[in-house]
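Excluded from the complex is one protein chain; the other protein chains are retained at their positions.
Letters are used for the chains, namely A and B, taken in the order the chains are written, and counting of residues starts over at 1 for each.
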Amino acid sequence: MSSPSPSPTTTPAVPVEPKNYLNCETGVRSWLLTRDHKRIGLMFLACVTAALFLGGLFAMLIRIELLTPDETIMSAQTYNRMFTLHGVVMIFLFMIPAIPSGFGNFVLPMMIGAEDVAFPRLNLASWYIYLAGAAFALWGMVHGGADTGWTFYTPYSTTTFTKVVPILLGAFIIGFSSIATGINFIVTVHTMRGPGLTWNKLPLFVWSIYATSIIQVLATPILGITVLLTAIEHAFGFGIFDPAHGGDPVLFQHMFWFYSHPAVYIMVLPAMAVMSEIVPTFARKNIFGYKAIAYSSVGIALVGFFAWGHHLFTSGQSTFNAGVFGVISMIVGVFTAIKVFNWVGTLYKGRIRFSTPFAYFCGFIYLLVFGGMTGVALATVSLDVHWQDTYFVIAHFHFIMVGATLMAFLAALHYWFPKMFGRTYSEGWGLVAASLIILGFNATFIPQFLLGNAGMPRRYWSYPAEFQALNVASTAGASLLAFGFLTILVYLTIALFYGEKVGRNPWGSRGYEWNSPSPPPKHNFDSPQVFDHPPHDYDSEGHEPEMQTEVHGGTEVHGDDGAKR
Amino acid sequence: MAHNDHAHTHSARPYILTFMWLCFCTVLTYTLAHKDLGAWSFAIAMAIAAAKGLSVILFFMHLYDQPGPSRLTLAIAFFFVLLVITLTLTDVHTRFPLSLPPGSFRSGNVVPPIQ
Partner (left out) sequence: MAEHVEAHEHGHEEHHPRLQHHFQDMRTQQHAARLGMWLFLATEILLFGGLFCAYSYYRTLFPEAWKECSKHLNRPFGLLETFDLITSSFTMVLAIHFTRIGNRKLSVLMLLATATMGFGFLGLHGYEYYHEWLEGALPGKYYHFEEVTATGAPMFYAVYFLMTGLHSAHVFIGGVVLLVLTYLTAKGNYDASYDHPLDLGGLYWHLVDLIWIFLFPLLYLV
């Protein structure tokens, strides 16, 4: 990625542009060997975006194949590989690192007034480990792929002839990247907070990312050992998960979901983190229930570890365990609801500015609530027996996990874009793309809820003809979604080079990261930071920053309603 | 500065005592393993191992004078190991017996090898 050069049309007679993190050093070397958390964040963002488009491509191919009940564009074997690759790429290469390693890296140190993360070299190493894992996985995909689904259930994954070993090792390696980032953030939050920034003054983004990091550190090693055992089993046949030698595939599922269920919260907690920043900024109002939101993040992180067994309701797990896990799973809903109520409470009587990030918040809260409620339904054992492994489950987790993460990713991208590059995008196009994405997402997955409830199983290549109408509807929605992403790609690329320049704080946010120039200088701030106000504080009189015109469609927004208050 | 105080008052005595305690525990657990203690043998072996582990953690790894977060980290790690073991074992103990793996065909069990 090159630094955006100042274009002659938008630069007035400013003699010298101050040096920022993008142009203080130039050349490929200065990027590849950087220890600057902002550059590492951007490099992660570039990679996860590439992964998003790759995974999206697989998704489109799956949807096109499912247009007709029989073969449309690919054979059944190719189809099996396609949905596996879609899952692996989207989960390990996009959703897990997207917000923590990308946006978290960029803004978390700035939010606590630090110059960098605690271990900058480990941070860079994390990016290289991610690349190495991705290379392993991609090599496996090119040379045969895997057809097990991203869950790698044994005994099939240990007996299939496809290339599961490199993909498993890829997941193993990427796990270390995740752990490195998690350790880095936990230590950063503990040791590098600016003077006066106590735990109860931390921005909610930091709280949520902190909770995410705890899960990353505690859960990922179990995935590491599980995929390692599976790879060993596939390569040498030690029998640890093989019933023929006394092994139990259910043990694999226990260990796999001990990581992979909390991993859902590795994906969705950062999404909640982003939204907790966006809601007060665009409602122009204090966050409602700061402590409730902060502590519920840690609550989700903790309770998320006690819920893994709800993936095993039909796997031969004991009914006692199923009951216990079912009940605990529902408790996660309580913590999530606490957050939802508090966000809505923040909006109440706010002076809402309907900008692009806020549009994504609307999509997010809708997907979270409906995805969450279907989740509570699925946690009911007797209902799950009907829905297990149908498209109902697919639609459920795409709503709550993918939808929430995607909305937050895009919201964060639009919200922090001015901070990252010092330029802004076209608000009109932003809203058009947001509508396309939200509409497309619903059009894709609402039919899948219906399909699943009618009994269409997941991962099947063909289906009875009466399911075709809903499948076509779903594919049509997916095309809308793809079109929305391409729109975003185009206008953000244009904005990167030709967007209007912005000042320090275009959104008029009270977040600490906006105190630095846009784009920030190498060591983040040009003056010592003072944390004299709580985060998300819009009530104190006098020094409240207002939203700037360049990010709000060029219209004055602090008109009558602002004065009346 | 705590660090420099360390250097002045640094004594090897706690290390020597810990080492002797560890050796004693090792011999003890080895001796007890050769006696038939029935159901208690496992609990005793684990208790001794925990005592040894705790002294390594507290004195060799200096956790006794570390700040809170480090202690919490280790405590949580052990808690989660116990969590994954406990909730998996309740499954084995309460499961419908026929859904448990039958064992190895090599040892003359009834299950034929799966092709």
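Couple of notes before you dig in:
Note that contacts are C-beta pairs under 8 Å (C-beta built on N, C-alpha and C of every residue); 3 or more make two chains touch, one makes a residue touch a chain.
Nothing here was measured: the structure is a model prediction, and the numbers come from that model.
When the full complex is examined, the chain removed from view is found to touch A, B. Set against the missing chain, the residues A:Cys24, A:Met60, A:Leu131 or A:Ile232 yield one that touches it, A:Ile232. Considering A:Leu52, A:Val206, A:Met255 or A:Ile338, the position touching the chain not shown turns out to be A:Met255 (whole complex).
Even with one chain removed from view, chain A keeps its contact list with that chain: residues 113-116, 118-120, 122, 179, 182-184, 186-187, 190-192, 194-195, 217-222, 224-226, 229, 232, 236-240, 242, 245-248, 251, 254-255, 258, 523, 528-529.
Within the entire complex, the positions of chain B that touch the omitted partner chain are 1-4, 6-7, 10, 12, 15, 18-19, 22-23, 26, 29-30, 33, 42, 45-46, 48-49, 52-53, 56-57, 60-61, 66-67, 69-70, 73-74, 76-78, 80-81, 84-85, 88-89, 92-93, 100-104, 106-109.
Heads up, the rule we're going with is that only the chains that are shown with their structure count from here on.
Note on chain placement: the centre of chain A and the centre of chain B lie 37 Å apart, centres being C-alpha means.
Put simply, chain A touches chain B in their complex at residues 155, 190, 218, 222, 239, 243-248, 250-251, 254-255, 258, 305-306, 308-309, 316-321, 324-325.
Those residues of chain B whose C-beta lies close enough to touch chain A in the complex are 69, 76-77, 80, 83-84, 87-88, 90-96, 99-106, 111, 113-114.
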